[in-house]
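Other chains dropped; remaining ones untouched in position.
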Amino acid sequence: MGNRPLDILNDALNTSVIVRLKGTREFRGILQGYDVHMNLVLEEAEELSEGEVVRKIGGVVIRGDNVVYVSP
Amino acid sequence: MGNRPLDILNDALNTSVIVRLKGTREFRGILQGYDVHMNLVLEEAEELSEGEVVRKIGGVVIRGDNVVYVSP
Amino acid sequence: MGNRPLDILNDALNTSVIVRLKGTREFRGILQGYDVHMNLVLEEAEELSEGEVVRKIGGVVIRGDNVVYVSP
Amino acid sequence: MGNRPLDILNDALNTSVIVRLKGTREFRGILQGYDVHMNLVLEEAEELSEGEVVRKIGGVVIRGDNVVYVSP
């Protein structure tokens, strides 16, 4: 199965990631945790819309079923 | 897995959180409980739309599959 | 996990609740029962749209995956 | 859990029910059977749209994930 998706998330812990959600929402933040559903924990998170920061959120728990991709 | 998503929810019990739902709905309230589906219990909850309070609800049980994110 | 969502529903048995569904539909009625999928049983139920009663239904079984929130 | 949703369906066997589906579709018919997914069997079923009978179907098996509510 090569480098499994959750292993890649594990390698990305404590680094900055981009999280693209269904619709147009996107987050940038420090990946603090995840689980098997791809629920994610970000710190110092910013919500972006079309590349612009629209809101600073701080800590956030994202429900996995909204995720399109995570880019370390 | 770092700080797991449900652990973060546990740390947020009895504090104020923002809950963003699919669509444009958003809640602010005191997190009183949750379960593995990310079903949530809020007290002193307010429903917001585009940052404005549109309804005061008091206690509410939110079904987890509507949740986009929870921000402690 | 604090006060778990299904425990809150249990506490609300035989009292009046508001049930918000996906889309614009909303029900008000006496909560008679529920299960782990958040399927709900209401008695003396009324369907509301934008705060107005649009239909009196009496008893109704609501399938849980339509539920956004239940407010006791 | 009070009166559980499937028990209510059981009590409604062989009586006339209204079944509201996602979208605008609605059925009226005699409930002949159901299962844990809330798949339903109706006899003498009529499809309604905005309260008007648009088609008489006779017997029909409805897949549960389309159901919003069943009203005995």
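Each chain gets a letter, A, B, C and D, in the order it is written, and its residues are counted from 1.
Keep this in mind: a residue touches a chain if its C-beta (ideal position, glycine included) is under 8 Å from a C-beta of that chain, and two chains touch if they have at least 3 such contacts.
Worth saying up front: this structure is predicted, and the values here are computed from it rather than measured.
For this complex of identical protein chains, the structure file gives a whole-complex count of 7 copies, while the figure shows 4.
The rule we apply is simple: only the chains that are shown with their structure count from here on.
Computed from the mean C-alpha positions, the centre of subunit B lies at a distance of 18 Å from the centre of subunit C. The touching residues of subunit B, counted against subunit A in their complex, run 1-9, 22, 38, 64-65, 67-72.
Across the complex, subunit B is touched by residues 10, 13-14, 21, 25, 31-35, 39-41, 45, 57-63, 65-66 of subunit A.
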